[in-house]
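A protein chain is absent from this complex, but the other protein chains hold their places.
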Amino acid sequence: MTITRLGRGPRMSACVIHGDLVYTAGIVAGDPSADTAGQTRQILARIDALLAEAGTDKSCLLRANIWLADMATFEAMNRVWDAWVDPEATPARATVEARLARPDYRVEIMVIAAR
Amino acid sequence: MTITRLGRGPRMSACVIHGDLVYTAGIVAGDPSADTAGQTRQILARIDALLAEAGTDKSCLLRANIWLADMATFEAMNRVWDAWVDPEATPARATVEARLARPDYRVEIMVIAAR
Partner (left out) sequence: MTITRLGRGPRMSACVIHGDLVYTAGIVAGDPSADTAGQTRQILARIDALLAEAGTDKSCLLRANIWLADMATFEAMNRVWDAWVDPEATPARATVEARLARPDYRVEIMVIAAR
């Protein structure tokens, strides 16, 4: 079974497709000067674009891992998430706090989707 | 291939079934007034119930991610885990410390199983 890699760099790929499963990297904001809500919007737009390129969309989300630099921003992230996610097709999700690769990153989201 | 979602809410689902793979959310204790051992027991009972509803059981666990609010409770969690897990069918597991969504949550467990 072939493996297709989108946004492939020498360290990691943004998205890997294998059979009917699509794995994204931990996606962070392109512009980390935004606040938690703004970073979440950027991340979810990037996930939409990766899923589209992989031939699927958010209605096929299976699992999501979310890391927040500060759990105090849980509700700010959730407001953007709740407006974005397909309420009929919500993934298995876990959200924990963790320091991220850069101090200005507030959120990181990694998903698995079907296609 | 159809996707079946158990315990589906507008934010997340408790469990998502796709083909022969079953993904649970990060499960936390229903009663977080319990200590680490008690929360772990509640979580594993909930995972048992979700796997049963998905048509499988803990002998088909593939992978588990465990988050502890305090790594000092590693052995307390492990005592409950070791008594629960099928010793002939143990998953690939990783346990790290992380602040969880509520300060009284001591443990969170997310699994992938086959069915």
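Chains here go by letter, A and B, matching the order in which they are written, and residues are numbered from 1 within each.
Assume contacts are C-beta pairs under 8 Å (C-beta built on N, C-alpha and C of every residue); 3 or more make two chains touch, one makes a residue touch a chain.
All of these numbers come straight from a predicted model, not from anything done at the bench.
Within the set B:Y23, B:W81 or B:Y105, the residue that contacts the chain not displayed is B:W81. Where subunit B meets the chain that is not shown, the touching residues are 20, 60, 62-65, 71, 74, 78, 81-82, 85, 87-98, 112, 114. The omitted chain makes contact with subunit A at the following residues, 1, 3, 5, 8-16, 18-19, 21, 23-26, 65, 67, 98-101, 108, 110, 112.
Rule of thumb we're sticking to: only the chains that are shown with their structure count from here on.
We define each chain's centre as the mean of its Cα atoms; on that basis subunit A and subunit B are separated by 21 Å.
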